[in-house]
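Take this structure first; my questions come after.
The complex appears here minus one protein chain, its other protein chains still in place.
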Amino acid sequence: MQQPIFSDELTWRDRLRYALLRLPLFALLWWILIEGKLAGWWYGIPVILLAVLVSLLLLPAPRQPRPLMGTVRFVGFFLWESLRGGIDVALRAINPRLPLNPDLIDYSLRLPEGNARIVLMNTISLLPGTLSANLRDDCLQVHTLDDNPQTMQSLEQVETVVAQLFGIDI
Amino acid sequence: MDGLYLGVALFLLLNILLGMVRVLRGPSPADRMLAAQLFGTTGVAILLLLAEALAAPALRDVALVFALLGGLTVVAFVRRAWSPPTQVNKE
Partner (left out) sequence: MGIIEWVTTIFLLAGAFFFFAGTLGLLRFPDVYNRLHALTKADNVGLGLITIGLMLQVDNWVLALKLLLIWFLVLLTSATAAHLIANAALRGGLPLWRRP
């Protein structure tokens, strides 16, 4: 990918605004890493500033702010479903009959290219019985432990929740 | 509680040893790569338990590094070490 460093068409004022939004976030992260000790701030301040700069280079600022409700809903959904995913696969693994009926299915993505897709693919891999295996154009190949008609529905549901997280209409 | 922490840590260590059977058997390189997953997640759990049991908070930072290195190992494997059978024929 040969692109200029700042590929988006944001103004410098916008960038400054995003930098100021990310600054407290990175400071919080540093504070957690040094376990709240005061001495760490001497190294911390330059590291935090550098991290904000690098993050602006690597992760261009979003076009619109993330809706809070979408985030809350996503976190709740993710925790519950990933717990179900773990229980599901654990029960299959300890079952003497080994109930598996795996298949590879194609899922047409409605989400646009970008971070939302990456989050979706990672989420799918932690949900019950599904694993993102390959992405070609707009088609995601998903490996399923147990091929059944409900899988498509649950994939659509995950995609909707991820879309809400990013404030995207699909 | 320290006894419990150490007990669970030991159990997880045995778990890794058991998982090594798969890594040694393979059969595909991808199966062997599962070791990175196994070591990464289980290793982090063991380190967190030991940090608490031995009152050694630095082990939490080791766990943090483990978490990051596990991912990096897989990326390196996928990029470099994996030579798919179809490509081997072409070369």
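Which chain is which? They are A and B, in the order written, and residues in each are numbered from 1.
Operating definition for what follows: a residue touches a chain if its C-beta (ideal position, glycine included) is under 8 Å from a C-beta of that chain, and two chains touch if they have at least 3 such contacts.
All values reported here derive from a predicted model rather than from experimental measurement.
From the options A:Ala19, A:Val47, A:Ala133 or A:Ile170, the residue with contact to the chain not on display is A:Ala133. The omitted chain makes contact with chain B at the following residues, 1, 4-5, 8, 11-12, 15-16, 18-19, 21-22, 28, 30-31, 33-34, 36-38, 40-42, 44-45, 48-49, 52, 57, 60, 63-64, 67-68, 70-71, 74-75, 77-78, 82-87.
On the side of chain A, the interface with the absent chain consists of residues 29, 31-33, 35-36, 82-83, 85-94, 98, 100-104, 121-123, 125-126, 128-129, 131-134, 141, 143, 145, using the contact rule stated above.
Here, only the chains that are shown with their structure count from here on.
Chain A and chain B have centres, each the mean of its CA atoms, that are 23 Å apart.
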